[in-house]
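For this view, one protein chain was removed and the others were kept in their places.
Chain IDs A, B and C follow the sequence of writing; residue 1 opens each chain.
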Amino acid sequence: LLDDPEIDAIVICSSTNTHAQIIEEAAAAGKQIFCEKPIDLSLARTDEALAAVERAGVKLQIGFNRRFDANYRRVRQAVESGEIGTPHLVHIISRDPAPPPMEYVRVSGGMFVDMTIHDFDMARYLVGEEVEEVYTAAAVLVDPAIGEAGDVDTALITLRFAGGAMACIDNSRRAVYGYDQRAEVLGSRGAVQTGNQYANAAIISTGESIRRDLPLNFFMDRYVESFVAEMTAFIEAVRDDTPTPVTGYDGRMALILALAARKSHREGRPVRMSEIAGN
Amino acid sequence: LLDDPEIDAIVICSSTNTHAQIIEEAAAAGKQIFCEKPIDLSLARTDEALAAVERAGVKLQIGFNRRFDANYRRVRQAVESGEIGTPHLVHIISRDPAPPPMEYVRVSGGMFVDMTIHDFDMARYLVGEEVEEVYTAAAVLVDPAIGEAGDVDTALITLRFAGGAMACIDNSRRAVYGYDQRAEVLGSRGAVQTGNQYANAAIISTGESIRRDLPLNFFMDRYVESFVAEMTAFIEAVRDDTPTPVTGYDGRMALILALAARKSHREGRPVRMSEIAGN
Amino acid sequence: LLDDPEIDAIVICSSTNTHAQIIEEAAAAGKQIFCEKPIDLSLARTDEALAAVERAGVKLQIGFNRRFDANYRRVRQAVESGEIGTPHLVHIISRDPAPPPMEYVRVSGGMFVDMTIHDFDMARYLVGEEVEEVYTAAAVLVDPAIGEAGDVDTALITLRFAGGAMACIDNSRRAVYGYDQRAEVLGSRGAVQTGNQYANAAIISTGESIRRDLPLNFFMDRYVESFVAEMTAFIEAVRDDTPTPVTGYDGRMALILALAARKSHREGRPVRMSEIAGN
Partner (left out) sequence: LLDDPEIDAIVICSSTNTHAQIIEEAAAAGKQIFCEKPIDLSLARTDEALAAVERAGVKLQIGFNRRFDANYRRVRQAVESGEIGTPHLVHIISRDPAPPPMEYVRVSGGMFVDMTIHDFDMARYLVGEEVEEVYTAAAVLVDPAIGEAGDVDTALITLRFAGGAMACIDNSRRAVYGYDQRAEVLGSRGAVQTGNQYANAAIISTGESIRRDLPLNFFMDRYVESFVAEMTAFIEAVRDDTPTPVTGYDGRMALILALAARKSHREGRPVRMSEIAGN
């Protein structure tokens, strides 16, 4: 595949432990690369892969598809345009409808690297700044088997940004009502919040309640348009030879945040980014 | 009571068939008068009572309390201020949670005079113009006993205003989810709509649905603040010797609309106001 | 095209005045037919085309795409499943963001045939019954040029169904905030309503207001998924040799409703279906 000169770019959706090597081989072959998150579970291995990309001068886009969701885009736009002023407080709620199979949990690298990594990227994307410190409160509340596998299933993670803003990431492996994907930013001049997506807008009123159907259940429904949009953006970047909208650097920073969150959870204290990645 | 010189004003909440006579006696005694709607079921008798008020030079306020509800006030303000431009289309939805007892239905004068009269007043209040023509589609869909008593329980009433705007009034004697009281106006530069009131804003998400508790069930809950506000306005009008905010004229016009709606229903054709009240 | 034996089915999206003839030719050639609404502006011509389809034994689907929109489907489902009981009152709000060009208005056959025809079909679809009587209140409030062309731009249309239910269709050629496409049904055991669709769910709070961006502006955005779904349904009906989900009969009934609405507007009185289409 990598030898085929007809092929300009490759998309890596394989299991995480193969990402770094494929990136290195693809870069060596001069291919443009789209890679699902995370690049690797190890920062050192991630840095090697990124170095290979750098050396080859190829493009790399990481699959943080949520940046391409119209709702989060609008939140980012409200921040970027100054519509709500300087960000002060951020909430990212990100709950799955049900835990993944235990076989997956065991090889996933843990909730912070596997699931929260999307939220770490979202926090950086929404605020437009780097995080300096992370504090994690996490627990096993959904399924004891997850705890036995050494992972957690519920967390509140506090981020402190370089400019003073603070964020709270809320994760659960099980929201029985479906995929709960929201964000909100309070700024100096206003606030912006976005909510869940639904298959229909119908509201039913009966003698018992005023109700609507559940939100879209999981990412394949909720984020289908964002997957198309991120791939379109990658193709345009390759075609027009412009920078990819989500870079290897973004992938690296999200991983560092995930590693810091895990360390904070293990040590019961706030952890600074510099403890993970040096200066 | 009417002889007591310590008493400046009286509030008439007795049964409708006593309103006109009490108004006349109170007017003769020089009392300021607040009277529940309708003044009378007969236009002729209404006119006699209004003439007595006129002769005595006392104030009269009719109990169209909904004009004092914060939601409808805001709709009116959006029209009056020009925020939504010139009104084109109006919807008034006004549904009771359950029909009144049959004894009440039999003496009520019929749904148009008893229940829709509030909506006729609301239509005039929101648009700020007089109606020229009424068309009624009505039926007995809730309880056959209402039909046997010669009344209807469900209606769609179309109003045409002098300036060209059109309104639809939606009435039902039974919305099983509770008191449904909404209005909306489309204008040349925008629209305004208002919804139901709830005892709480809580939203419950479970594996079955996203739901909230039912709206406030009936007028004593839904409109309690408007009852206080209309009485306050009456007292201020008496104290400051200013015009009452809802006049005998308003009571008369709403009655004419109710009589026209009834005639339209009986004759299966649009009815002009001038057919009821001359020119 | 019609001679090509490789072609099983054709899709007619040409101007309305060509529909009937193409249907007849396609039917004669044994093609399965998808045709945009309306079949023709004349009932007689419509009936000829339908007779040709009948004779040829081919399938015909009419382009009432809104039946395939997830929101209206959910409203219909709430009625069909009995979730809200027997329908009593229906509201269909259908407002365009802006009038079409005057050249289009002049050949469109008028608002009732061109625009409201979708809402007539929707009313039949939601209630699942035939209409017996129509009353139209209509006016020129948006643009005098539309009136000069002999058309109207604003209407409230009252429908009475065979089973007693009543519906109000609200049409405007200009809702400045965008395409307003809503429906609601009150039934004996509850109500269902559906609202507009938005490009994003973000809510912005500032010192002035709590606000969101405008709804999707027009049908190409709002109904894109329904266009795909109706075509998929047509293809499946052809492939599986099953009845099409929207038939020539549906197209005919919607046209009759449009003609009745126009007659009601011209004559200022309710018009029964039997006046248009005999018995």
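The rule is simple: a residue touches a chain if its C-beta (ideal position, glycine included) is under 8 Å from a C-beta of that chain, and two chains touch if they have at least 3 such contacts.
As the structure is a prediction and not an experimental result, all values here were calculated from the model.
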Handout entry: Contacts of the hidden chain among displayed chains
Key = A, B, C
Practice task
With the full complex in mind, choose from B:A191, B:V238 or B:A261 the residue touching the hidden chain.
Solution key: B:A191
Practice task
Check the options A:C168, A:V224 or A:A277 and report the residue that touches the missing chain.
Solution key: A:C168
Fill in the blank from the handout: Missing-chain contact, candidates A:L41, A:A123, A:I146 or A:A191, resolves to A:A191
Problem - Among A:V107, A:A145 or A:V176, residue touching the chain not depicted - result: A:V176
Problem - Touching residues on subunit A - with respect to the absent chain - result: 86, 88-89, 91, 95, 135, 137, 139, 141-142, 154-156, 158, 160, 164-168, 170, 172, 174-177, 180, 186, 188-191, 268-270
Exercise for the section: Spell out, residue by residue, where the missing chain touches subunit C. Expected result: 175-177, 205-215
Exercise for the section: For subunit B, enumerate the residues touching the unshown chain of the complex. Expected result: 70-71, 73-75, 78, 83-84, 189-197, 199-207, 213
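One rule holds for everything that comes next: only the chains that are shown with their structure count from here on.
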Exercise for the section: Superimpose the Cα atoms of subunit A on the matching ones in subunit C and note the rotation angle, 0 to 180, in steps of 5 degrees. Expected result: 180
Handout entry: Chain nearest the overall C-alpha centroid of the shown protein atoms
Key = C
Practice task
Report the chain whose mean Cα position is at the greatest distance from that of subunit A.
Solution key: B
Fill in the blank from the handout: The distance between the C-alpha centres of subunit A and subunit B, rounded to whole Å, is 55
Practice task
State, to the nearest whole Å, the distance from the C-alpha centre of subunit A to the C-alpha centre of subunit C.
Solution key: 43
Problem - Cα-centroid distance, subunit B relative to subunit C, in whole angstrom - result: 35
Problem - In subunit C, residues with contacts to at least two other chains - result: 189-191
